[in-house]
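One chain of protein is taken out of this complex; the other chains stay put.
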Amino acid sequence: MVDTAFIVEVIIIWIKVVVVALVLFSMPLALTWIERKVAGHIQVRLGPFRVGPHGILQAFADMVKMLFKEDVIPDRADRLLFKIAPLLMMVPVFAIFVAIPFGDKVTLPFTDRELTLYISDMNVGIIYVLAVSGLAVYGVIFGGWASNSKYALLGGLRSSAQMISYEVVMTFAAVGVVMLANSLSLVDIVRSQSGGFWHWNILYLPVGPVWFFIFFIAGLAELNRIPFDLPEDEGTLAAGYHVEYSGMRFAFFMLGEYVAMVSISALAVVLFFGGWDDPLGPFAFGIPPILWFVAKVMVFIYIFMWIRFTLPRYRYDQLMTIGWKVLIPISMANVLVTGFMRI
Amino acid sequence: MLLSYLPVLMMIGFVTFLGVAVLFVSSLLRPQNPYGSKLSPWECGMEPVGDADIGHFRVHFFIIAILFIIFDVETLFLFPWAVILADKSISTLAFIEMFIFIGILAVGLIYAWGKGALDWL
Partner (left out) sequence: MIFTIKDLLSIIPELIIAGSACVLLLVDLLISKERKACMAVLSILSVIAAGVASYWLLGADFMGAKSFAGMFELDGFSTFFKFVFYTATVLSILLSFHYVKEEDINLGEYYVLMLFSLSGMMVLASGADLLSIYVGLELMSLPIYVLAGFLQNDVRSNEGAMKYVILGAFSSGILLYGISMVYGLTGTTELSGVAAALSDSSVHVPALSIAIVMMVAGFAFKVAGVPFHMWAPDAYEGAPTPITGFMSAGPKAAAFAVMLRVFMEGLQPAYEQWMVMVGVVAVASMAYGNFVAISQKNIKRMLAYSSIGHAGYALLGVMAGTEEGIASVMFYMAVYVFMNLGAFGIIIMMRKGGQRGELIEEYTGLARSHRGVALLMLIFLFSLAGIPPTAGFMGKFYIFMALIHRGMVGLAIFAVLMSAVAAYFYIRIVMLMYMREPAGEFEFARSKGIYYALFITTVGTVLLGICPGYLVKLAEMASVIM
C-alpha cells in the first residue's frame, strides 16, 4: 500500500526535477549570449548584434544551427563510447543540482502546503556533490579516447589529470566548510551561516577567505575555464577532447560546461556566501531569499566570464604545480588551523 | 531516505531522456553525407598517422592518477572528523589524531615532491 501523501510527495519532486532540469537545459542559451556580450564589451566591441535586438536571439539561431548540423563520427572512432560520452559529461552535472538548496521552505499561495526550495536535503549532500561532479571526468576521457584522434586524446588526458588533481583540492575546501558548519548537509551549511553577511563562511577570519580562495581556484580548474582551460588550448591542441565532435553532441559538451559553471557558482554561494541568506540579516527589507540566491549566483557567473576575458592561460606544468605544490599544502595547513580554531 | 535519493534517479532519467530526445529530433533534421576525408581524425589537415587509442602517453598521468587515489581517499577520511570536531568531549583528542594523520599525509606528499613525481618538465 502506498498512501496518498507519498504519491503527492513524489509528484512534487517530479515537478521540481523537471523545472530545474528544463531551466538548466535552457540556461546556456542565455549564458552564451551574455558571455559573448561580456566578451565584446571587455574587448571594446559590441558582440553579437544582428539576430534580434542587441543580438538577443543569437543563441536561438545557434541552437537551430546545431540541430541541423551533421553528426560526424570519425571512421576510426569507438562508436559506442563516442556517442555516449557527451551524455556522460552532461548528466552528472545536472545531477549535482538535486542536492543544491535554492531557498528555504515557502508556503504555497492559496494552499497551506509547505514547499521546500530544494529537491532533496541529503544528509551527506556535500559528499554527494563532490562524488557526482567527479563523474563528469568520464565523459571527458571517453570523448577524448573514443575519438581516436591525437589532439582529442591529449586533451582528454590533460583534462582528466587536471580535473582529478583539482578534485582533491576542492575536497579539501569542502572539508574546511564542513568543519565550520559541522554538518555534511548543504541545507544545514546554509542555515549555519544565516543572519547577515558577517555570519558567512567567507568572513570566518582568518581561514574563511583562504578556503574560498582554494575553492574558487579549484572550481576554475574543474570547469576547464581560463586561466586553466588547458584541455581546450587552441594554440596547441586545437579544441581538446571534443575536437572531433559536431552538431548536437558538441552542443552537449558545451551545455555540460555551462551547467557545470552554474553548479560551481551555486556551490560557492552555498558554501561561502550564505546561500539564500539575506546579507542584511536583521535589517532585511523583504527581498525573497531565492532572489538573493539567484543574484549571488549571477555575480559568480559574471566573475567567471570576467576572468575568462581578462587573464592569460597558464602552461600545463604551471597548472599542475599550482594544484599539487601550492594549493594542497596550503589546504593541509589550513585544515589544521581551522581545526585549531574550532576545538 | 528514499525521498532523498530517488530524485537523483529522476534527474538522471529525465536529463538522459531530454538529451536523447534532442538527438532524435536532430537526427530527423540533419543531413547525413559522410565521405572518407570528412571521417578521418583531424590532424591539421594532414593524413592521420597511426592510431591514437593505443595509449602511448606520459607515465606521469598514471602517477597523478595514483596520487589522486591516495589523496582523495584520505581527504574523505577528514569528513567524519570534521563533523564531530565541535563535540567538546572528543575534540582535542580528535584534533591531535588528525594532526598526526595529516602529518603522515604530508610525509607522502613531500616524498612524492622530492622524487619529482609532481614535476612536469
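As written, the chains take the letters A and B, and residue 1 is the first residue of each chain.
In this text, a residue touches a chain if its C-beta (ideal position, glycine included) is under 8 Å from a C-beta of that chain, and two chains touch if they have at least 3 such contacts.
All values derive from a computational prediction rather than experimental measurement.
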### Task
Please provide the labels of all shown chains that the missing chain touches.
B
### Query
Which of B:F24, B:F77 or B:Y111 touches the chain that is not shown?
B:Y111
### Task
In the full complex, which bits of chain B touch the chain not displayed? Write them out.
90, 93, 104, 107, 110-111, 114-115
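As a working rule, only the chains that are shown with their structure count from here on.
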### Query
What does chain B use to touch chain A in their complex?
3-8, 10-12, 14-16, 18-20, 22-23, 25-27, 29-34, 36, 38-44, 48, 51-53, 57, 60-61, 64-65, 67-68, 71-72, 75-76, 78-79, 82-86, 91-92, 94-95, 98-99, 102, 105-106, 109, 113, 118-121
### Summary
Note: in the complex, chain A contacts chain B through residues 9-10, 13-14, 16-18, 20-21, 25, 66-76, 78, 86-87, 90-91, 94-95, 97-98, 119-123, 126-128, 145-154, 157, 160-161, 164-165, 167-168, 171-172, 175, 178-179, 182-184, 238, 243-244, 247-249, 252, 316-317, 320-321, 324-325, 328-329, 332, 335-336, 339-340, 342-343
